[in-house]
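Moving on, here comes chain A:
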Amino acid sequence: MSARPVLEAIAKLLVPYILLFGLYVQFHGDYGPGGGFQAGVIFAAGLILYALAFGLDKAMVVAPPALLRPLSALGVLLYGGVGLVAMLNGGSFLGYDHLAADPIAGQHLGVLLVEFGVGITVAAVMILIFFAFVGRSE
Partner candidate 1 sequence: MSLVLDLVSWTMLLGGVFLGVSGAVGLFRFPDFYTRLHAAGVTDTLCAALILGGLMVQAGWSLVSIKLAFILLFLWYTSPTASHALAKAALRAGLGPRLAEKENPPSKS
Partner candidate 2 sequence: MIAPQIASQIPLALSLAIPLAGAVGIIAARRTPNLREAVTLITAGLLLLAVWSLLPAVLAGERPALTLVELLPGVAIALRVEPLGMLFAAVATLLWPINSLYSIGYMRGNREAHQTRFYVCFAIALGAAIGIAFAANLLTLFIFYEILTLSTYPLVTHKGSEAAVRAGRVYLGILIATSIGLLLPAIVWTWHLAGHLDFVPGGLIAGHLDGPLLAVLLGLYVFGIGKAALMPMHRWLPAAMVAPTPVSALLHAVAVVKAGVFTVVKVLVYVFGLESLQSVPSAQWLLYAAGFTIIAASLIALHQDNLKRRLAYSTVSQLSYVVLAAAILAPISAIGAALHIAAHAFGKITLFFAAGAIYTAAHKTEISQLDGIGRRMPWTMGAFAIGALSMIGLPPAAGFLSKWYMLLGALETEQLVAVAVIVASTLLNAAYFVPIVYAAFFRSERAAAGEAPSHGEAPRPMVIALTATAALTLLLFLFPEVPLTLARQLVES
């Protein structure tokens, strides 16, 4: 019998919904900034719950650190890339208006992508930090 049947059962039940909730927050930031951060935290929290219930090894299979590390960098690059594209399109850095022909659409696209970048980085970094902590003290 498993050492912590209650936690395992609850984690197994909840984790997919937590992850989806994170993605929901990611894409429903009311088209305003900030959503990416919370989303990243929630998504990471889901995986951390999984790790707490099933152990670090299994969590590392689901979310391999080798994948997380480049992801954490890619998130930032997505942010910067959006800024640079805006710049190349004739606006200023992060001048979202210049991302699309229609300024409003450009704004939406810009915020969506930038927040996505933030979310990816936050989630990846948080999980990595958690792995590092637990991995070290074990």
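Note that in this section contacts are C-beta pairs under 8 Å (C-beta built on N, C-alpha and C of every residue); 3 or more make two chains touch, one makes a residue touch a chain; residues count from 1.
On the choice of candidates, all candidates are chains of the complex that A comes from, given by their letters.
This one's a predicted model, so the numbers in the text were calculated from it and none came from an experiment.
Enquirer: Need the partner of chain A in this complex, chosen from 1 or 2. Which is it?
Expert: 1
Enquirer: In their complex, what parts of chain A are in touch with candidate 1?
Expert: For chain A paired with candidate 1, touching residues are 4, 6-7, 10, 13-14.
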